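Shown here: the complex without one of its protein chains, the others still in place.
So, chain A:
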Amino acid sequence: MSSPIVLKTGAVLTGSLGLCEDGYIRLDFNALQHTELIHLVSGLDDDPSGGLKCGTGVAAISGFTEWISTARPVVSIGWDWVIGSRDGRAYYMMVGKPRSNIMLIDDQCRDLGFEATADLLMARLDRLIWQEATNAAITSRYA
């Protein structure tokens, strides 16, 4: 495994091996659960169909959102979303798996791997109330 480097400035992620030479931040799931995330940027996807066409229904509204940690080294997680409907209201739903600079490790400090990390990130994001911040960013950016 690559040698860890821990940045000296700012609060350091607890339970983290730090930022490694391969660019990954290695931490265990417990540390991830306690990592505070804030909204960085959100945006809409380009519409490859060319937008609304008369009589063919409404094109799905989709986009991406990016979040980062308040602690250093900076954890970065991004994912895609689509606007669906829940209880008759518009609702942002995650699509696919998240993308990040994180590699989760087990209690033996072994990498869990790309896919397992993404799956566990989804579990973390289930606890994050991200829809409101994303909607506010989209509304502000495109209004």
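Just so it is clear, a residue touches a chain if its C-beta (ideal position, glycine included) is under 8 Å from a C-beta of that chain, and two chains touch if they have at least 3 such contacts; residues count from 1.
Throughout what follows, contacts and distances are computed from a predicted model.
One chain of the complex is hidden; its UniProt record names it "Acyl-homoserine-lactone synthase", one of "Anti-sigma regulatory factor (Ser/Thr protein kinase)", "Pyridine nucleotide-disulfide oxidoreductase", "Acyl-homoserine-lactone synthase" or "ABC-2 type transport system permease protein". Here the missing chain is touched by one residue of A:46, A:87 or A:126, and it is A:46. Across A:21, A:36, A:106 or A:132, the single residue that touches the chain missing here is A:21.
Residue-level contact of chain A with the missing chain is found at 5, 7, 19, 21, 23, 25, 40-41, 43, 45-46, 48, 64, 66, 68, 72-76, 78, 80, 96, 99-101, 114.
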